[in-house]
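Before anything else, here's the structure in question.
Heads up, one of the protein chains got dropped from this complex, but the rest are sitting where they should.
Think of it as A and B in the order they're written, each chain with its own count starting at 1.
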Amino acid sequence: MAEDVLLRLDRVSKVYKVGAFGGRELAAVSDVGFEVRRGEVVSLIGESGSGKSTLARMILRLTSVSGGTITFDGTDVSTLGRSYYRQVQGVFQDPFSSFNPIFPADRVLTMIRDQFFPRAAGWSERVAAALEDVRLDPGQVLGKYPHQLSGGQLQRLLIARALLLDIRLLVADEITSMLDASTRIDVLNLLADLKARGLGVLFVTHDLSLGTYVSDRTVVLRQGRVVESGPTTQIFERPEHPYTRNLLASVPRLGAKWADEAAPTGLPDGTPVVTADGTGNATGNVATHVTEEKA
Amino acid sequence: MALRVTDLKVHYRTRRGEVKALDGVTFSVADGEIMGLAGESGSGKSTLGKSLIRLDSRMRHVGGTVELDGTVVPVTDKRRMNAFRFHKISIIPQYSMSALNPTRKIGRMVGELLASRGVRLETAELERRLELVGLSAEVLGRYPIELSGGMKQRVVMVVSTLLNPSLLIADEVTSALDVSTQKAVARTLLGLRDGGLVGSMIVVTHDISLVYQIADTIMVMYGGRLAEKAPADAVATSPRHPYTRALISSLPEAGVRHADKRLQGIPGSPPALLDPPPGCRFRDRCPLAFERCAEQPPFAEVAPDHFVACWKAM
């Protein structure tokens, strides 16, 4: 079982120094721990300010870690060199910002070859295979500029880029939030396909229903802390933490109106209040569906 | 009928030609009706919202009329529109909550805004309305940075409806918010209507599940034209237009799991509106398309209050 664990976060924290002379500290992430295993999709659910994107950036080594350790295959990722990126890749929220606007979009693929496989034979065949895996027609995307492609096509192109590296873990940070509903689901299905190929996927999202659709296990974050984690079905059917319950109740569903637990006006503001020291009113108790997890 | 729009056409001028963003739409909104206007990017939903109140310099009114409470709205006449804008028709623009001047306290900003419209600020009334949307009068003495996204959005809502407009257009007001805040803001919209502060409302959104929560009717747009308009429940449970059906079946409703049911998106992409093909705009992606679709189907009433633009639905 243990060798199945690809990524492990152990009491990971991120503290930002803010204010004049860095006098104040703001905790973006505090004591977060979870695992991503081979062949599973883990969704990291959180609202704005939950620290979910900071976590994704720390896993991708784009931001330094203030405390705790992140290990990949049992090795601390900070000790791994460039080879880390042959195994772990990321896709970000804004497809249009992920591409350098002045170059053709397929430059992200060429960059992989230049950096990792400068003398690879049969490169165009590999590109064709990767594009097929993400269901893109090479003729429609190769040689085009980013603004000539749709958001969905661009995100697929980025997944294809990651596949060229034979990665083992993909960090997908809100990759569908800027896509239209009719194309969003196809990108989500791709994540499920990756899982079927034995990859681990960390799907970061604010949308519980998207997380539920695609993931095996769920980690719910609030103000930098894990409030609940466990198998997705359990969290969805029997949420234990009040925050998760509230989140679930707020998700709009077509064909079912929100339960009328309050008058239409005068509602409490749902936005969490963050106090100056950053600890805010985050609740200390963490609901974990331990039994299933260790089974 | 509070609002009646007849064959409205608005094009965008670009250097490559005219983009037919809104290509002949006809519909009406009843008194007190909250209409959800749903569509994907490029469907023309935001153009429609803007056309009812403020044509920007790139937009060109090609044809059609807008009537509000029996009066023709002079959408092309900037000067005469001033009598309507804010007084009769009000809009909460997209990103408006991020557009609050960070150097002014909320109260002063509201005062300045009203003065520029030639309206006197009645503080007591303003405070009463803030309370109605769940904000204390104290926010008037605060700077925008001190308020959360949901609070700012509600301040904007109160300001836009101060003069009890007949029609409020809310353009993607919930899209940048967290789910729990979305819920509060959506309910505030409902409260504005129920409290009689606005007549009817058009809620422009890409999130059909969200607008279903508060809308009486939902109108779906595709490729610059209307696809379907029906009572919200009819759209949710028995949509007639193939596009509406495909769109709804691609939504992962909370609880649906990939392992149990693999949902499908809509293959293909929306037509380019620079030079759209004749006939039904959804034809290329539609599983039901047949020869007749080369001819544009009318937006016809197929059941009471249920309008669909599809030959197969008639």
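Remarks
Here is the rule we use: contacts are C-beta pairs under 8 Å (C-beta built on N, C-alpha and C of every residue); 3 or more make two chains touch, one makes a residue touch a chain.
Basically, contacts and distances are computed from a predicted model.
Missing from the rendering is one chain, named in UniProt as "Peptide ABC transporter permease" (options: "Peptide ABC transporter permease", "Phosphonate C-P lyase system protein PhnG", "Glutamate synthase (NADPH) GltB3 subunit" or "Histidine kinase").
Touching the missing chain, out of A:D76, A:D114 or A:D166, is residue A:D114.
The missing chain, though absent from the display, is touched by one residue of A:F34, A:F72 or A:Y85; that residue is A:Y85.
The omitted chain makes contact with subunit A at the following residues, 57, 60, 62, 82, 85, 89-90, 92-94, 97-104, 106-108, 110-112, 114-116, 145, 147, 158.
By our rule, only the chains that are shown with their structure count from here on.
If you average the CA atoms of subunit A and of subunit B, the two centres end up 31 Å from each other.
Only residues 40-41, 131-134, 148-151, 178-184, 186-188, 190-191, 194-195, 206-210, 212-213, 233, 236-237, 246-248, 250-258, 262-266, 269 of subunit B touch subunit A when the two sit together in their complex.
For subunit A in complex with subunit B, the residues that touch the partner chain are 47-48, 150, 180-186, 188-189, 192, 206-210, 212-214, 232-233, 236, 246-248, 250-255, 257-258, 262, 264-271.
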